[in-house]
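Every protein chain except one is present and positioned as in the full complex.
Read from first to last, the chains carry the letters A and B; within each, the first residue is number 1.
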Amino acid sequence: MTALDFKGRAARAMHDPQLSAALLRVKSHFVTGRNMAAARFADFETLRDRAAAIRRRSIARMPDLLERFEASAEAAGAKVHWAADAAEARSIALGILKAAGAKTALKSKSMVTEEIELNAYLEAAGIQPIETDLGEYIVQLRGEKPSHIIAPAIHLSKQDVADTFRSHHTDLDPERDLSQRNTLVREARVKLRAAFLSADAGITGANMLVAETGSIVLVSNEGNIDLTATAPRLHVALVGIEKVVETWDEAGTILRVLARSATGQDMSSYVTCLTGVAGEGETGPKESHIILLDNGRSAVRDTDRREILACIRCGACLNHCPVYASIGGHAYGSIYPGPMGSVLSPAIDGLKAHADLPNASTLCGRCEEVCPVRIPLPKLLRHWREDGFARHLPPRGERVGLGLWSWMAGRPLAYGLSQRLARLGLRTLAWMQGGRVRRLPVVKGFTATRTIAPPKGGSFQARWKGPR
Amino acid sequence: MSSRAAILARLRAQASAGPSAAAQPPYRPTPVDDLGARLLERAKTVLATGEAVASLADIPAAVARYLASHELAAEAAVAADLAGLSWAASGICVLDAPSRRSVPASVAFAPAAIAETGSLMLTSREAPWANLLADTHFAVVRRGDILPSLEEAVGRIGGNRLPRSLHVVTGPSRTGDIEQTLELGAHGAVRLHIFVAP
Partner (left out) sequence: MSASPTAALFVTCLVDLMRPEVGFAAARLIERAGFQVVVPRQGCCGQPNYNAGDREGARKLARAAIAALEPFDIIVVPSGSCGGMLAKHYPELFEASDPWAQRAIAVAGRVQELTQFLAAHPLPETGKLPAGRVAYHDSCSSLREMRVHDEPRALLAAHTDAELCKLREAETCCGFGGLFCVKYPDISAHMARDKCDAIVESGAEMVVSGDLGCLLNIEGTLDKRGSAIRVRHIAEVLAGDA
């Protein structure tokens, strides 16, 4: 089977009734939750303004903050590594795990480890990664990828999860009742508890790096991150270089907008702050590594799309996006879907790999309206389109058409003539097709699900005779 | 050139990365008179429960009442600094402290709490297992350890050196990963009960 392109994946997704049902839940749960949480907070808009300024300030001061973070983290006993790309990050991570003799590694949900495809790499090297976030665990058992940045298994039903557990947890009674959600959650809890207490290493991402203390901050609702980063003897964090902020005061403001925008909570159930290594009498690993990943981030900082680096991965732009709601996460063909993914993915993998993503949007602006750090996503998508246009990526027909239009539509004679021809064409088609246009040539897609009433009479400007 | 040097050099060469936005004033919640009441009120909104107790001595009986009302066994792991309370008199069987071991219930001090969000702050100094490895977590917090905000709690606990881990726990562990429907007790405590003690 050849891989489908974006349009093919989107079409398949839109014909999947179960996915449609799941995507309806995104709208009803996440969208309502976010709006209620924003309304409960006295002045959420001001908080967003501050969060937006904090993230922009951090991006502007990135090199200084990263160096400060490194110095503070190392003073607290962690080791900081720098990786230019995915391959370097993977090999640093593997080197650390091998040196420590790790055979199993717990993982908490981390988009960066998905981005660098760490799991497959570790498995090939004989190290078993165990995803501990329930959604990621389910997706890992199924050999799939997450379909949402904060809700990886959103595309699956309870029945899918039950079937997955039945086929993988083969040591349990095959006849057991798995019809209830809480039974499924319990079963995963028991399975993973054993792993928590025996694994050699824990691998996490990070939501923020706090430069002043060299701390990393993570959020979860399950508590799996706390166990992943605390129970094993070795901890490795993989973090994008853009995640740095300077102070705890800044981190606090970001946490307040993050939970509200992501799940509609005032605060995530678990906020985990890790600084250095465990000292005398403390619980936790004596060895801790932080791998700072670039992978296209520093390059995008030098373009008019740099504001995407302010993203705090709350997922609100996905939840409010009508295109995401139609096609789901997998159709994007990128680990980061939705509006933020359509801006970030081309920065990571190159525009050619994701040429459709910046274009597959109506630029309706709902993402920007809810983004807690006020990233102008439609504008950034448009900048990618400009980049693509300059590199002749759109099909020839589109480029020629646009060129013709910009030449013609500013010249009264040519414009008037084009209007006359178009009207004639539409009326002729309508006459042939029973009063309305039912099949347009060339742009057939438009009339696949629509008809067009042909224009009556001459154009407005041809008929306008001045004020009566 | 190392990746570190290359990344930093590239970032530094980018004069276009824009002027730095002004530093933002820290956010602080509106002050409240009774931080303990605020903590409990906020904790309830995230499906935790809690009560104020007149003295630590009241806790064993309260734990016994809670376990009985939830039809749970009258047993709990009790942290060393609370072991001196009269547990046996309240019919509670004291289990070993949950060091890397799952237990049905645990009772332990939380070194700090956050009124704004109804959160507890646990740290690696006391071991966070009381929450992470117990089904039911009874957290005891002294009034003087309740801070208005997360930032102030980090400041209080950190002093001049932060513990290796801080765990800010807001309500019982939960997940919405199956059909977007809330289920409690994914990995951490399934039930969380807070005692505000003098």
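Here, a residue touches a chain if its C-beta (ideal position, glycine included) is under 8 Å from a C-beta of that chain, and two chains touch if they have at least 3 such contacts.
Here the structure is a predicted model, which means the values were calculated and not measured.
Interchain touches from the omitted chain, evaluated on the whole complex, reach A.
From the options A:M36, A:A99, A:M432 or A:A453, the residue with contact to the unseen chain in the full assembly is A:A453. Which of A:G143, A:G281, A:P412 or A:P441 touches the hidden chain is settled by the complete complex: it is A:P412.
Across A:L4, A:A299 or A:A360, the single residue that touches the chain missing here is A:A360.
Contact with the undisplayed chain is limited, among A:R25, A:R186 or A:R423, to A:R423.
Of the candidate positions A:E45, A:E117 or A:E386, contact with the hidden chain is made by A:E386. Against the chain not displayed here, chain A makes contact via residues 7, 10-11, 14, 27, 322-323, 326-327, 359-366, 368-369, 382, 384-390, 394, 398-399, 402-403, 405-412, 415, 419, 422-423, 436, 443-453, 455-461, 463-464, 466-468.
The definition used in the following text is that only the chains that are shown with their structure count from here on.
Our note on geometry: chain A versus chain B, Cα centroid distance of 29 Å, whole angstroms. Chain B makes touch with chain A in their complex at residues 2-4, 6-8, 10-12, 14, 16-27, 30, 42, 45-46, 100-102, 117, 119, 124-125, 127-129, 131-133, 149-151, 154-155, 158, 161-181, 183, 185-189.
Looking at the complex, you find that chain A touches chain B at residues 22, 25-26, 29-30, 42, 47, 50, 53-54, 56-57, 59-63, 66-67, 76, 82-84, 88, 132-135, 138, 151-154, 156-158, 161, 181-182, 184-186, 188-189, 192-193, 196-197, 213, 215, 221-224, 226-227, 229-231, 241, 248-250, 252-253, 255-256, 263, 265-279, 281-285, 292, 294, 298-299, 301-302, 306.
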